[in-house]
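Our next item is subunit A:
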Amino acid sequence: MMAAAYGLLPLAALLTAVATAAIVFALGDARRRQRTFWNLFGAGTKLALVLLMAHGVLQGHTLEVAWPALPGATLRLVADPLALLFAVLSSLLWLITTVYAIAYLEGSGQRARFFGFFSLCVAATFGVALAGNPFTFFCFYELLTLATYPLVVHRGHSAALAAGRTYLGYTLGGGAALLAGTAALYVAVGEQPFTPGGMPAVAEWADRAPVAATAVLALLLGGVAVKAALFPLQGWLPAAMVAPAPVSALLHAVAVVKAGAFGVVRIIEDTYGYALAAELHVTPVLSALAAVTIVYGSVRALAQAELKRRLAFSTVSQVSFITLGVAAGSQLALIGGLAHLVHQGLMKITLFFCAGNYAETLGEHRIDALNGAGRRMPVTSAAFTVAALGMMGAPPLAGFISKWYLGIGALAQGQGWVIGVLVASTLLNAAYFLPILRRLWLLPATRDWPARAGRAEAHRGLLDPVLLTATAVLLAGLLAATPLSPLGWAARIVEQGYPGL
Partner candidate 1 sequence: MAAGGALSLPLAFLLPLLTALVVFLLGARRAPWLPGIGALATVAAVADAVRHVAAHGPQAYHLGGWMPPLGVELYADGLAALMLAMTAAVGLAVTAYAGPYLHDGHHHQEAERFWPLWLVQWAALNGTFLAADLFNLYIMLELVTLTAVPLVAITGDRASLGAAMRYLLLALLASLAYLLGVALLYGGTGTLHLRQVGELVGAGGPAAVAAALITAGLLLKGAIFPLHTWLVPAHSNAPAPASAVLSALVVQAGVYLVLRLWLWTFPALLSPAVGWLLGGLGAASVLYGSLQALRQSRLKPVIAYSTVAQLGYPLLLLPLAAVPAAAAQAWQGAAYYIVAHGLAKAGAFLAAGNIRYSLGHDRLAGLRGIAPELSVSVLALGLAFVSLMGLPPTAGFLAKWQLLSGALGGGQWPWAAVIVLGGLLAAGYGLRVLAMALAAAPSDEPVRRPPQRLPRRMVAVPLLLALAVYLLGVSAVPALRLLEQGAPEALG
Partner candidate 2 sequence: MTQAGLYTLAASALAGIGVYGLIVRRHLLRRILALNLLGNAVFLLLVALARRHPGYVDPVPHAMVLTGIVVAVSATALALVLARRYYAETGLRHLPEDEG
Partner candidate 3 sequence: MIDRAFDLLLIGGMLGLAVQVVASRALFRSVVLFIALGLLMAVVWARLAAPDLALAEAAIGAGLTGALLLAAYRALQPAGEAGDAEPAALPRRWALVAAVLSGALVAAIGWAVLGLEPPAASAGREALARLGESGVKSPITAVLLSFRAVDTLAEVVVLFAAFLGARVVAEPLGRAGPGPRPDPAGGEPVLMPLLLRVTVPMGVLVAGYLLWSGGHQPGGAFQAGAVLAALGVLLRLTGRLQPVAETSPAERLALVGGIVLFSAIGLAGAGMASAVLAYPEGWAYTLILLIETGLTLAIALPLTLLFSGSAGLRWRGR
Partner candidate 4 sequence: MTVAEWLSVGALALGAAFFFTGTVGLLRFPGTFARLHALTKADNLGLGCVALGLALQADSAWVAAKLALVWGVALVAATVSAHLIARYTLRERGGTGRAPP
């Protein structure tokens, strides 16, 4: 009985988000209070369910629900540790972002639409996390694309529409590649669940038809590389920054790019298996691309004058650490990559929230206009500083931990050049973050911002989320050694799932 109830948890969590979306759509624009209630209720319930799932997994329960969508293709949700890593991250940040978004969008139009699709995005992200086979993964991956589109064009002006077109051009193109790859995979080996270490049937197939197997792998990776913003498919991410700050924060910094990176993990580790992917000469290409992306994103970030765009290029760069961790092929590097999946999410969402606060409270979008903002908005700016330092990899913050593991992991595999990439990235990060910090704290204010409603700082609804996530960045670094920290969980995943690396 208990086990059965646990088994239904994934479905319940998924439906929570879908139902929230439906309720929010049905409530319409006018009923603000009810909408707020349902938004928070949905996000809270989902987080509770996901934590319950995590508890269940720790207890050793199998959390799985599946039903046949087609003869030979099953929709299957499985809560394995890897899935939960991503699911906990997205559910936690959903709750926080919901609080933030309610405050941020106060008074703007079409909020029912916004929050409805927002909930759908989270449902899709959750599905991506728990997808138990490539078919399910593809379904939720595409759903994520669709549900994010209305959020990207939310403001509805021409720039937003143009950005939306770019966004869809990239992501649907990637989706087509993923579809072709997934269907070809199914045709070749039938339906197989994601298996840590790779599906045995795929290995057999690759033995028989290495060229086809490589081509399919390339299609699959090409499909997910778009969302992971891997060079040269990163073009959509800066364009999508036109969306409101909460969207940039949760979706583009976390959900969408992470879905791509997560897809890389699922494909390399759980579909083909690292050994096979390496044998097919795909991993070296992947790590090279990741390295290029890391450097490229950072260099581009340097040149951005607008805060959100700089953060966006920073995302391009940072997400590729995950890919790099996967492609390096050692346990330690993989742990670093997976931990970074969480760490980068926490840091980047903090940064975007802060950017949103500046824009909302001061009306400033450009970096050179932020001189002296630290004194005006000390809390926001402090959070920004923590997250930015974390991004650079300053100990003992979260970013340091992941980079450390990546470095030693790569060294263990004899890939010394990765250290070079890490160092270069750190230097570049510093080069584009430190000037901002200097402006915030050290330069005198060049403008006189009027206080809104008697407040100097941002609205509480905007401030509390920032504080929470910044604290999380700090804690993730300080408590990294505990088993339930992101690092600890990542280590658990790798030790249980990928002992062979």
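Picked so that all candidates are chains of the complex that A comes from, given by their letters.
Convention: a contact is a pair of C-beta atoms (placed from the backbone, for glycine too) under 8 Å apart; a residue touches a chain by one contact, two chains touch by 3 or more; residues count from 1.
Just so it is clear, the structure is predicted and the values come from calculations on it, not from any experiment.
J.: Which candidate touches subunit A in this complex: 1, 2, 3 or 4?
T.: That would be candidate 1, which touches subunit A.
J.: For the complex, give me every residue of subunit A touching candidate 1.
T.: 25, 28-29, 67-73, 75, 110, 112-113, 135, 138-140, 142-143, 145-146, 149-150, 153-157, 160-161, 164-165, 168, 172-173, 175-176, 179-180, 183-184, 186-187
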